[in-house]
Every structure is written in structure tokens, then in C-alpha cells.
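Encoded as C-alpha cells, here's the structure I'll be asking about.
One protein chain is absent from this view; the other protein chains keep their places.
Up next, subunit A:
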Amino acid sequence: MAEQGEGRGEETKFSVWDLPDVPMGQLPPHLELQRTRVFCNKDAPIHTESIQYSGAYSSIGVDNSVQLDNFCKNFRVEVIRLNEDDIEFDMIGIDAAIANSFRRILLAEVPTMAIEKVLFANNTSVVQDEVLAHRLGLVPISVDPRLFDYMSENDQPNEKNAIVFKLHVKCERGSPRITVKSDELKWLPNGSELVKESTANSDSSSKPETYTYFSSSQESVPEFVKNPIAPKYPDIILAKLGPGQEIELEAHAVKGIGKTHAKWSPVATAWYRMLPEVILLEDVEDELAEELKSKCPVNVFDIEDIGKGKKRATVARPRSCTLCRECIRGDDWEKRVALRRVKNHFIFTIESTGALPPEVLFTEAVKILEGKCERVITELS
């Protein structure tokens, strides 16, 4: 450009500053689109990265840093569906980095109670001890883990860090086979009832030593009076017993996190997806409109009448788009339909296993991330 300018020396002096201005503080539309949308093209998605660096657009005078008050102004949450077990909500105006942290914490770092130790007094069923113990571990227990402490390695099990269940089922000889379900797990608020062998036959003056050291009954805790501790579902099959078989055991549940073992994970799953955006780049009419409507397996498109016997396709339900890309397959369709995803709009779904309601799980997850930050801050200062 510079050489050209010199070559045309006599002509009116031309300066770049006379060009129509790029609006300052605002990205040109195509860059803005690349920043905020993922383009799902026929071959592959592009512009998938989120542009985090504060100076990413400094050369065109745009500040890309997110100031906190700006974030607070734009951040929104909309609950779509909420019941006892799951929640679906939209989180708008947040980066994937943080949304993903919440998801990861939900899966692996929100604590629950799960059976960790199983003491077998008798097991003549076909299910081996270790298999049965593993099955017991996976049974979700409906109890608020915030009321308990972690049990560390040298801790004695007490009323603050352990829950004890008893299971004793026997199938009498001559009777039909029976199925042992999770409602056979009976909560022992006073702790273990199994007596340690070493103390059982020694002096009889003091109370016999058991496998737990409860100083008070858990039944005295008001929260447990209202809802006694039990497995969340009464109908989980644990084992089957034939005539003459018997299981007698005690199961000790402790507090833990999903990172250690998945049985402590409070969610069945937690996931998010970005909001799909389906855009018609040109008017799609008549037969093409019919074709487009029939292409989509989840019925994203509708057809509207525009008079004179003409019909036009419209995007009616973009949210249900699964991004199967069927609608942009074939000749020229990519010119008519654009599939995009909104980068900062997350449709978040949490399915709880039952220990805590799903909305509480999310707030707990956020609190845990806060705790992590706090830890770093205190370590640095």
C-alpha cells in the first residue's frame, strides 16, 4: 500500500486516518461472531476456543478483559426444570473454564456418605463377601453429609463420622428363594453391635467393646429424628438367598469424595451443553422448505405460510437441535443453514443420586471452588 501511495505522489495526499473508522471499543461483526459462537460446519467445528487473553484484541482497541462488575451485570441463571432428583438450568455469561470446574467438582469433589467397611458375621449366600461389600458400597444413602466429619486414618469410628447399618436375612429351609433388597439395611443409631472377640471373653465388668465408639446416640440429633437414615431407594437388589442360606453383616458408612471412589459421587451425572443456534442464511421456500423440515430428526424447523400459496421454513425449536448436521448435508445446504453454538450459554443438567437435592449440590460445588481459591490466597500471603 505504501509504495502505491508514493507512486501516485501528485494525487491528493491519502492517509489511513481518513479511512472510515473501525468503531473503537467494538469488534467488527465477523470477529464478534467468531468470539461468541462455535461454527459447526459440515467437516468440522471451527472457532471452538474461547478467547480469554485480555489483550487479544488490543491492536484494534478492544479491551477483552472481563471486569468483575461487568461479569456480575451480564451473568444470568434460568431454571428450566427442577424436581427432587434433577435440575436443568441455563447459565448465561460465563466461560467454559469455570462451568467445567463446577461440573468436575460435582462429579468428584462434593462429599457424600457411602458404605466403606463391611463386617461379615455370616455369609453363606452365593455372593462372595467382597462382591457383596462392593455392591453395598454403591447403595446411595439418603443423609446430609454436611452433618458428618471425615474419618481420617487413625480416627476411631464415632457418632460424628460413621453410620452403622445392620443386615440380617435368613432364608429358611423349605421356603422359596428370597431376594435381599436395600430396605433390609437397618440403621443402628447407637453404633456397632458386634462385640470384639478379644474383649468378649475377658472380664465382664465393663461394657463389651464393639467396633465403634459412639458417645451418644445419633437419634438424639434433631435432623435424624425428622428423617431417619436409610438407603435412598428401598428396592435395590443386593443378593438372592436359597433355602438355608443366610447373610449377617454390619456395614459402616463414612464420608468421602468421588475422586477417591465413584461410590461417593453425589451425582448420577452432571453435564452441560452449549446453546445451539440454527440460522437460515437465506429464505428457504416451497419444496426446499419441505425438504428441510423432513431432514431434521428432532423437528427443529417449522413451515409458515407467506401467502400466495408460498411456504417458508422457520427455525422453531433451536434448543432441541442435537447438532447431527443432517440439515447441512448435501448440495448447497451449507449455504442456506448455519449451525452454531453460543459459547457462553450453558445448558447445565445435574442428576442427583439422592443424598442432597440437586440445587444444593450445585451451591456446594461453587462453595468448594471458593474454598480452593481461599486456600491458595492464604498460602500465598
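Everything below uses one rule, namely that a residue touches a chain if its C-beta (ideal position, glycine included) is under 8 Å from a C-beta of that chain, and two chains touch if they have at least 3 such contacts; residues count from 1.
In the analysis below, contacts and distances are computed from a predicted model.
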Choose one: "NADPH:adrenodoxin oxidoreductase, mitochondrial", "DNA-directed RNA polymerases I and III subunit RPAC2", "small monomeric GTPase" or "Trna (Adenine(58)-n(1))-methyltransferase". The correct choice is the protein name in UniProt for the chain not shown.
"DNA-directed RNA polymerases I and III subunit RPAC2"
Please identify which residue in A:57, A:89 or A:165 touches the non-displayed chain.
A:89
Mind pulling the subunit A residues that touch the left-out chain?
52-55, 63-66, 68, 71-72, 75-79, 82-83, 87, 89, 91, 94-95, 97-98, 100-101, 104-105, 108-109, 359, 362-363, 366-367, 369-370, 372-374, 376-377, 379-381
